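For this depiction, one protein chain was excluded, whereas all remaining protein chains were kept in their positions.
Chain IDs A, B and C follow the sequence of writing; residue 1 opens each chain.
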Amino acid sequence: MEQPTTPPSVVYEHAHHIDAHEELGWWRKYVFSTDHKVIGIQYAITGLLFLLFGFGLMMLMRWQLAYPGKPIPLIGPWLGQSRAPMGIMLPEFYNQLGAMHGTIMVFLGVVPLAVGGFGNFVMPLQIGAPDMAFPKINMMSYWVYYIGGVIMLASFFPTTGAAQSGWTSYTPLSVITATSGQTFWLVGMIFLITSSLLGSINFITTIVQLRAKGLSYMRLPFFVWAQFVTSFLLLLAFPPLEAAGILQLMDKVAGTSFFLPSGLVISGKPLAVAGQGNPLLWQHLFWFLAHPEVYVLILPAMGIVSEIIANNTRKPLWGYKALVYSVVFLGFMSFIVWAHHMFMTGMGTTMSAFFQTTTMIISIPSVVILTALLLSLWGASIRFTTPMLFALAFLPMFGIGGLTGLPLGLAPSDIHLHDTYYVIGHFHYVVAPGTIFALFAGIYHWFPKATGRKMNELLGKLHFWGSLVCINLVFMPMFIQGLAGMNRRMYDGGAQYAHNQGVLHWNVVQGYAAWGLGLFQIFFIINFFMSLKWGKAVDKNPWEATTLEWLAPSPPGHGNFLTEPIVYRAPYEYSVPGAAKDFSPQFEPEKA
Amino acid sequence: MNIPYTVEERPDSGLANGKLGIWLFLASEVMLFGALFSTYIILRTGATEWPHGELSVPLGALNTVLLISSSVTMVMAWAMLKLHNWGRHRLYLLATFALAGIFLVNKYFEYSDHLARGEGPSHSTFLAIYFTLTGLHGLHIVGGMVVMAYLLGPGAKLWKQNPDQFTNRIEYTGLYWHFVDLVWIFLFPVLYLL
Amino acid sequence: MHSDPAGVRASLRKYVMIGAALLVFTVITVAANRLHLAVPFAITVALIIAVTKGSMVAAVFMHLSNEKKWIYGALLLTAIFFAVLMSVPFFTIMDSIGTPQPAIGVGEHPAGH
Partner (left out) sequence: MMTKLLGMPVQASQHAAEIDQMTVLTHWLMLFLFVGWGAFFIFVLFRFRKGANPRASYTGAKGKLAKSTEVLVAIVEIVLLVGYAIPAWATRVKAFPSENEAVVVRIVGEQFSWNIHYPGPDGKFGRTDISKVTADNPLGLDRTDAAAKDDVTTINQLYLPINRPVLVHLSSKDVIHSFGLIEMRVKQDAIPGMTMPVWFVPTRLGEYEISCSQLCGLGHFRMRGFITVQNDADFRKWFDDQQKELRATP
């Protein structure tokens, strides 16, 4: 590949002085910081809080699904007349919860945590950079995200409530529903997208420009590759949704009709707009973003899992090159499968054949990645640490989620499954026990680097086993319900329909499982805060890992490394025959 | 702490950070305007009729001329820095700023003319597209002017401290500015002529 | 190439010439419009001129005629996905089993008989 390059020595000349001299004020150090590690932690904490909030919304919904029309205990009375009179949830409020759960989990929870948090904190360390290429833009992207989040949250306060047309915001419904929630949603989305764009420019530039000496592309940790591809997805797929958001905002506030066809009759009255718009255009622009977006949710997770598997199997990843090529191919293909979400919109033969084929093709690199990770376990010496447990669970869970994508990707079987709980089950298996587990794994794995302390193993294992059981009890029954034909986004859980009667009782089971899942998160929260103070103090490299971030002090200071990092080998050189230790870090020179 | 390659080029990529950054930004802009052009095509082909001659071609052509000229002055402003001719650089950058300003004034007249006739964006699909596309483009012009104002004003100090970095900034601003010009080159025929 | 002052000085003329050429093309576009060509033809002509102008701006003012491989790579990728994006209109209308029609027509027969 290309020749190793020398970063200018200025960086390290004064490394020691700088900390002593430039004592930044509290605000500059923790709030308006330009340090990628602080920004990463800000992203991660904000993301976690949003995940918790999104989960809270979901627990309300699961109550309503389990016991339709019964007053919500404890919280019910606090929700207010416009949402839940006498504690009984209104259908409009259920729809708000659904739309906001989806939006918050995807755009305010997982992406900020996986990309903004882990990407920001870990990636520059792993490539041996002193910081991101554009630290000020990095700070800006966090604050733009923050504003977007505040706008989204604020949308709950007006009595007409938050957006209620699903996270997909299909037109014309989203436009003609005469409440302010959707306007908040659109403005919020524009901020969130802008933030992601700023972030992705920064990531790509950093990876291309700031790799340490000797760190060629084929020596990059897989996590960095995953972030690299993810950034391209963000960079090129988000702008169309930004455009679409602007157009829908025009429809909402300026009375245009980009997405409204002529001749609409709303509650018996003709709608007074110019018309001639196209409702399907929104769906195309939305899914043009949102399909790549789902890979934005999964690729960083795959990256995290690969790091942890390599570390805890004590051997190199199997088929590193195949992994890299697959992830690049996956990223590329994800731009041409979007209309598999739209088979039921009246698609003819050519288009459906095209999108079914691309959808089947895109499943192949996922199979390759999963297979490579599975085969990596062969011949290993597996340490069952908490991060490893989460990472291992990721494999079959993602497997279930991915495999159930196949019948959805074939248009005829999608006729029966589209918009049922089968779809909900499919993607939750990839994003919840998939991505969320990978994120937990990452937190347990990199917590020592960020804080200098380890998290508690016992609490971690309780958290793991409890979550694993509960989360499967929430999502596994969804396949049964979906196959029976139960539709998603049903305020009463589909209680009116004859075909659902045999599967309604699962709603109660899922309810308990969801609250149980909530309880087990308490172990995590306790562990998180306790370990900050009382966790076992650790040195630079507690996991005996090989990648560059473990060369920096824990926690790393401003500028990250004390000496210039130089890379001598591939990322996962564990158990090298003849070596003294079972790990040979990238940063250690060959000893003669 | 210094970030490597803010000014000098990284040997293996041949780029400074900002250069790659600005091009990536422009790539995302291509996708942004791409989606809008796509919308235009779809609404246009789906429309039963499409108005002609709603917009003033002379004004539009004048604006095209203004933006093209501003692109020339912008690239000259950069070239003058390369030649270490600070005075000329200031002149050209100021000219670019002024041309952009005139463009906006023109646009203002066009907008107010339509609005005075009660033809806002909700009037027809054509006007909806017209206002959205030119409005967004106008915002890009404003953004460019803000950056230029900064580089003419407080940002100019950098020339004394680090002339190479300042030259790079002008180059990146220029790249952005040419892109805004490029978008207009497409907007003009699409909205005014076809 | 542009880094040395001599190279830059040599380019100055080129910038002005390209600027002038762009202005000429603008005049041509407007003039062609005066001819009131048939619509598909007019669109083709206008787009060809616009693409030419755009390429001139990109190649010369933005120095794209002489860039580094990373920039070309990023732009190539963008161009591919841009092409996909421009196919959205095609996907939206060309291969639909439906026919455009309001649910309740104004004085027309909605179902084809």
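By definition in this document, contacts are C-beta pairs under 8 Å (C-beta built on N, C-alpha and C of every residue); 3 or more make two chains touch, one makes a residue touch a chain.
Quick caveat: nothing in here was measured; it's all calculated off a predicted structure.
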Touch list for the missing chain, restricted to displayed chains, reads A, C
Taking the entire complex into account, which one of A:Y30, A:F157, A:F384 or A:W534 touches the absent chain? A:F384
Options A:I88, A:A254, A:I480 or A:L532, residue touching the unrepresented chain: A:I480
Per the touch rule stated above, subunit C touches the missing chain via residues 96-111, 113
Residue-wise, where is subunit A in contact with the chain that is not depicted? 90-92, 95, 164-166, 170, 172-173, 176-177, 261-268, 270, 278-280, 313-316, 318-319, 344-349, 352-353, 356-357, 360, 363-364, 367-368, 370-372, 374-384, 392, 395-396, 399-400, 403-404, 406-407, 410-413, 415-420, 480, 483-485, 487, 489-492, 494, 496-499, 502-503, 574-577, 582
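By definition in this document, only the chains that are shown with their structure count from here on.
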Per the centroid of Cα atoms for each chain, what is the distance between subunit A and subunit B, given in Å? 34
Using mean C-alpha positions as chain centres, tell me how far subunit B is from subunit C in Å, no decimals. 16
If you look at subunit B, which of its residues touch at least two other chains? 13, 15, 20, 24, 27, 31, 34-35, 38, 42, 46
Residue ranges of subunit C touching at least 2 other chains are 70, 74, 77-78, 81, 85, 88, 92, 100
Going by the contact rule at the top, pick out the subunit C residues touching subunit A in the complex. 70, 74, 77-78, 81, 84-85, 88, 91-92, 94-98, 100, 102-106
Would you tell me which residues of subunit B are touching subunit C in their complex? 13-15, 19-20, 23-24, 27, 30-31, 34-35, 37-38, 41-42, 45-46, 57, 61, 64-65, 68-69, 71-72, 74-76, 79, 82-84, 174-175, 178-179, 181-182, 185-186, 188-190, 193-194
What residues of subunit A sit close enough to touch subunit B in their complex? 2-3, 5-8, 10-11, 15, 18, 129-135, 137, 197, 200-202, 204-205, 208-210, 235-240, 242-244, 246-247, 250, 254-258, 273-278, 281, 285, 288, 558-559
